[in-house]
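The structure's right below; bear with me while I get my questions together.
In this view, the complex is presented without one of its protein chains, the others remaining in place.
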């Protein structure tokens, strides 16, 4: 597998150098691997910090800016960042009103963010934490590490970010984040595996004519392999898997997400099918975002995240946001 | 090659249905394949119409909206649209102040837009045309169809779009577009070929360990094959190829563009190398856009477009834009 | 034996081209993927299918009207380079045929000559540029003075298409490849050969009195 890289060891810092070059509105600490909005700490604002393994871009660094994250901490590819990064980020963005850690539910992320919270609290920063666990492909039971955090992370970061930007206190920002987590579910499908720079060959074998249902965003195999399906059949399967777990009585926000290697042309065609299925299931759609936002490097495939949204969440969704990857209203 | 599609015959209309679902701010005529900004025709504004083969998304449909295109006409994958589409688009966006066609320089696009111009003029619409031909990989001589139109199209559509939005007359909008064309050059590299839905297998063979220099955006092979290079070496080659043809004495706008299958993580790392080379060559950078904006389906690879920008072009670049794929200031 | 060619003959010609392109679509696309963008087969198939459908629906009554309608349909359904070029070929040929109910082969030959000239002008191309013209020009010449040597025209078109292999392209997408375009047969010249093969087949059924 060919990659546009120098050496596998520097992909993350190389990308951070590129972010620094392209985004003067961000402060990028390449050495310590922290991306912070330039005007941080914003006076009287709760700080929002997230992070996770690299390879999911634009998540999280692409979501740093007014109306969304105050800071992001990228780990190595598919490897949670280390506690020092999040502790440093928390210190950089805390205005005195506390910091919310947005953590995707993976053992590594949870453990490292927890250690970071201890470090930050030692430094006098008040820290709250919200766990994102939206992936219905994983059974949430004592026999698993719990559902994975995937596409819903975008909704949590956007909506809690808007609440923080509006001046809400830490408990309120945390409550919004929790509401979003509880209201969001996702399911993903891979048409091809992805290739990490360190390994150089696809993380699993996916023969022509087969696809993988219920994949995560770390190049893990999914729960089930099936014969290839049409975009319409995939939409039926994916949306029904989500609706099995989330029975919305309010309109939903829909993220029709590409895994990285799927052309936008295909993704829009898939979005049409997702809308068709939602219509057939009598689910009202308040807004749809189509694009590759929560990715797995070059994996071909897609995921759908639905977030049931009340009036307030819809208002927070519409609120201005100004980040490299998501921007409107300013 | 697996694709997220129903059948190859409907990929373009499926995608248009998806655009219609996701973007209520656009009017999408799926049957006639025209995407128009909802408030068209905007009173007293010159209309900007572009189009071309599909497979380059978000180009052009993703660039329809205030501050950029008034309408886009998608053809079949890698096939120029037909004259009826552009004539219909021209009629839909003309406020009486005329319409500028932004045409990428390919035989098919040129011929079809020319025929469309005749049709539109028959209907009383004043039409001007600008040809985008920025790809320095093609020698511009009587022995070729001339340089191809690639990444510079984004700059033309953004900058001429801003001029039109500001109320400039047709001649002025056309002059801005021409200036951008003359000030812009591009060069692209493929790490893998792309696969069209109709063909189902990659458009050319690119063995492991080799890359293709000077590729276009239609899955054509390039002019030269080389052994695999690092991101830094590719940046040297690509930037020098562009600077061979464009010797900027003003700051440049840089588009560091992914071809579709290249992860954003890699693209940002490449952007860092592009900035390094530009610094070494003493070229000042006024702004950098990093992303997959002018693509070739799932092709892995990248291109760099530099646009030498005077104060006015920089002002037009900063001007508000509100489209699915490019959005700031509003 | 010289026959008068009526609207039905031209409709059957177009159906035969469409059938041939259907059959050869993958091959045309394959050629186009070597030196182009892998769509020529799909393009031609889409256009000719639409043209044949329109001809059936509207049933134009003169040879000129048949080709003009087919040409218009190609223009409005194909896109790409081949849409306007083949569309212009058929439209101009049709226009030159006038409104008569039937035409003789000599008249067709002159009309085709005008059509091919229009293609050359529209595409600013000449013989030797590795395009459809390298099949079209020799085919029209080979029709002979009386214009009815359809078999020779078919062979000339095929030879013309084959002769594009060693050429370096100077027009269309293949020109981007420079020297690397050498060694491949031009897809448009290949589809032009199908056009004349279909003409010969259609004329053959007329000459022997078979029905299509």
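A, B and C are the chain letters, set down in written order, and residue numbers restart from 1 in every chain.
In this text, a contact is a pair of C-beta atoms (placed from the backbone, for glycine too) under 8 Å apart; a residue touches a chain by one contact, two chains touch by 3 or more.
Not measured: the values here are computed from a predicted model.
In the entire assembly, the chain absent from the figure touches the shown chains A.
Annotation: of A:129, A:178, A:199 or A:315, A:199 touches the absent chain (contact as defined above).
The chain omitted from view is touched by exactly one of A:115, A:128, A:314 or A:330, namely A:115.
Within the complete assembly, A:216 is the residue of A:98, A:216 or A:269 that touches the hidden chain. When the full complex is taken into account, the listed residue touching the unshown chain is A:75, out of A:41, A:75 or A:98.
Although one chain is not drawn, its touching partners on subunit A can still be listed: residues 53, 75-84, 106-108, 111-112, 115, 137-139, 142-145, 148, 196, 198-199, 203-204, 216, 218-221, 223.
We adopt the following convention: only the chains that are shown with their structure count from here on.
Chains that touch both subunit B and subunit C are absent from this assembly.
Each chain gets one centre point, the mean of its Cα atoms, and the points for subunit B and subunit C are 32 Å apart. Computed centre separation for the pair subunit A/subunit B is 29 angstrom, with centres defined by C-alpha atoms. Note: centroid distance subunit A to subunit C, computed from Cα atoms, is 54 Å. In subunit C, no residue touches two or more other chains.
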